[in-house]
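Only one protein chain is missing; all other protein chains are in place.
Order of writing sets the chain letters: A and B. Residues in each chain are counted from 1.
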Amino acid sequence: MSLRGRAAGRRPLLGGRGLQIFTWLVIAWLLLPIAVMILFGFNDTQGRYNTAWQGFTLKWYGKLFEIGDLTEALVNSLLIALLTMVVAGVLGSLIGLALGRYRFRGSGTTNVVMFAAIACAEIVMGASLLSLFVTLAVPLGFWTIMISHVMFSISFVAVTVRARVMTLDRSLEEAARDLGAGTWTTFRLVTLPMIFPGVLAGSMLAFALSIDDFVITNFTAGGTVTFPLWIWGSTRVGIPPQVNIMGTLIFAGGVLIAVVNALMARRRG
Amino acid sequence: MSRRLRTALTPYALIFPGGIWLAIFFVVPMVVMLSLSLQSGSVEDGYAFTWNWHSYVDGLTNYHDQIIRSVIYGLSSTVIQIVIGFPVAYWIAFKGGRRKSVYLFLLLLPFLVSFVLRTISWQFLLSDNGMLLGPLKGIGLLPEDFRVLATPYAVIGGLAYNFLPFMVLPMYVALERIDPRVLEAAQDLYASRFQTFLRVVLPLSLPGVFAGVLMTFVPATSDYVNASVLGGTNTTMIGNVIQNQYLITQDYPTASALSFTLMALLLVGIFAYARALGTEDVLEVAAR
Partner (left out) sequence: MNDPSRQDLAFLRGMTGRRLGRRDALRLSGLSAAGLALAACGVQGKSVAQPTSSAQVESEVDKYWSGKTKNGHVDFVNWPLYMDPKLPELKEFTERTGITVNYKEAIQETTSWYAKIQPQLAAGQSIGYDVMIVTNSVQLTQLIKLGYLVPLDHAQLPNFAKNVGERYKSQSFDPGNVFTVPYASGMTGIAYNPKYVDTPPTSYSALWDPKYKGKVGMMADSQEIANFAMFLLGIDPAKSTQADWEKAAEKLKEQRDSGIVRKYYDQSYIDPLAKGDIWITQAWSGDIFQKNLSDGTDLKFVIPDEGATIWTDNFMIPKTAVNPVDAIMMIDFFYEPAIAASLAEYINYVTPVPAAKDIIVEKAAKATGEDKKTLDMIAGSPLVFPSEDDYAKLRTYVTFANSEEHKKFESVFQPITTS
């Protein structure tokens, strides 16, 4: 990677300024709706309908948790995302480790299933889960949401971890074993620290996928409301500024984690 | 237990918990849904398995327009994403320099905001007299009755917007992997820049484009959020119909027949596609 990066001095290919401007325009296009979302969290509206700009205010930040339902929906979303992160993180990492490290009968099938789970249309997964829950008469709610989120996150975690495992040097583990470390000790002291960046990346991906999911959740939620579901419901009567702020805070949190992560990586590298 | 046996069993032990989860909540539901699509009955009286193929016949007769429309919208948005995304991926891969990761980060930023919220934000922006169209109408650049919302263009645009990063990333990965020495070799052999692009860069980037198509075509075709937020009349997609049949009308057999049709359509296509390319490769690109 670094070798290729350094080869930047080669003769320029097609494109130049025009492409650069185009790229920035595309980035602007991608970020425009987010900018609007952030901006309207500062809108000094009188009522709960946040549609026209009426001046700058911070008052909504003070009233962030005034809508009990919305707060609870956000808490639900965060709880489910955390649980999904942990459960899918562990289960997915184990699969990723197995696929990246071992050759065994059945790895093909596992790959096919995971690929299908990644490629499958969300609405089909949601619909089929609802079919299952309805047939078994399972009460829909928090736990069915969690189950479905873990289901669609596992494959993403596994693929991420597998990619990391495949780049690892096996000789380190062999060295550990030669030095008399047992299987568990080797795993804990050598393997885990080496694959940990992959596990972390995969788990964070699972968190992000979970907190954003609308389509599958809509099928498996029953009466339980998550953040995206609440937003969807509130479009009927107007989205209150609190939604913009919560969106802004989640966004800011994500940016913060990404930046810290990048800085730490730079320090390590 | 001998060490060899233990080593042989380890991968199965590792796969077991997650595998069971996927089996119970991904594979089994598909079969249950297939079964449900062949049942008949009503909500009050319950449904029973009767080999009722009519749900498929009815579903396809009543909703073939929506299925075809979904494929057209999905394809259009995918093409738009390639046209917009390729130059971006190309520029970042070759000209991004040290700030490559910054550009990629910016491209990924939208994913930190809920998909629903972003789409609703577009609805707000594109309003007939809103922030974008209002001023243009004010100075007479657009006719008074011009609108974007509630048209197929808004839906396709929304789909292209929402899934664009999924298209750019794999293309970027493929382009980034191109060994500069290959390009140098082409130029040493007196290929013009354009020829180098056409004969070397483009073919080498194709796996990325394929992976991008895979990542975006499926969600775009099966989406219903964009059509319901940004669409109007005659823009209903098959996803809207399925969601409606499941969650509102509660006509489970028709709903499952339609989802199964959609899944078969998409999955069979993709498996063929992935087979042709090799599953491993596509997954790897997708993982990045």
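The rule we apply is simple: contacts are C-beta pairs under 8 Å (C-beta built on N, C-alpha and C of every residue); 3 or more make two chains touch, one makes a residue touch a chain.
What you see is a predicted model, and the numbers here were worked out from it, not measured in a lab.
Check the options B:Thr10, B:Ser127 or B:Gln187 and report the residue that touches the missing chain.
Looking across B:Thr10, B:Ser127 or B:Gln187, the contact with the absent chain belongs to B:Ser127.
Just name the one of B:Ile156, B:Val225 or B:Val241 that touches the chain not displayed here.
Considering the complete complex, B:Val241 is the one touching the chain left out.
With respect to the chain omitted from the figure, which of A:Thr135, A:Thr183 or A:Asn261 is a touching residue?
A:Thr135
Which positions on chain A touch the chain that was left off?
Within chain A, the residues that touch the unshown chain are 45-49, 51-52, 66-69, 72, 106, 108-109, 112-113, 132-137, 139-141, 221-225, 232-238.
Could I get the residues of chain B that touch the absent chain, sorted low to high?
Touch with the absent chain occurs at residues 23, 27-32, 34-36, 39, 41-49, 51, 62, 65-66, 127-130, 145, 147, 149-150, 231-234, 236, 240-241, 244, 246-250, 252.
As a convention for this text, only the chains that are shown with their structure count from here on.
Please tell me the distance, in whole Å, between the geometric centres of chain A and chain B computed from their C-alpha atoms.
So the centroids are 16 Å from each other.
Where on chain A is chain B touching in the complex?
Listed in rising order, the residues are 4-5, 7-8, 10-16, 19-20, 22-23, 26-27, 29-34, 36-37, 51, 90-92, 94-95, 97-99, 101-102, 104, 106-107, 110-125, 127-132, 134-135, 147-148, 150-151, 154-155, 158-160, 162-163, 183, 208, 211-212, 214-215, 218-219, 227-228, 231-232, 235, 239, 243, 247, 250-251, 254-255, 258, 262.
Touching residues of chain B toward chain A in the complex: what are they?
Checking each residue of chain B against chain A gives 6, 8, 10-12, 14-15, 17-19, 21-23, 25-30, 32-33, 36, 84-85, 87-88, 90-92, 94-95, 97-98, 101, 103, 105-107, 109-118, 120-122, 124-125, 131, 161, 164-165, 176, 179-181, 183-184, 187, 193-194, 196-197, 201, 214, 218-219, 221-225, 229, 239, 242-243, 246-247, 252, 255-256, 259-260, 262-263, 266-267, 270, 274, 279-280, 282-284, 286-288.
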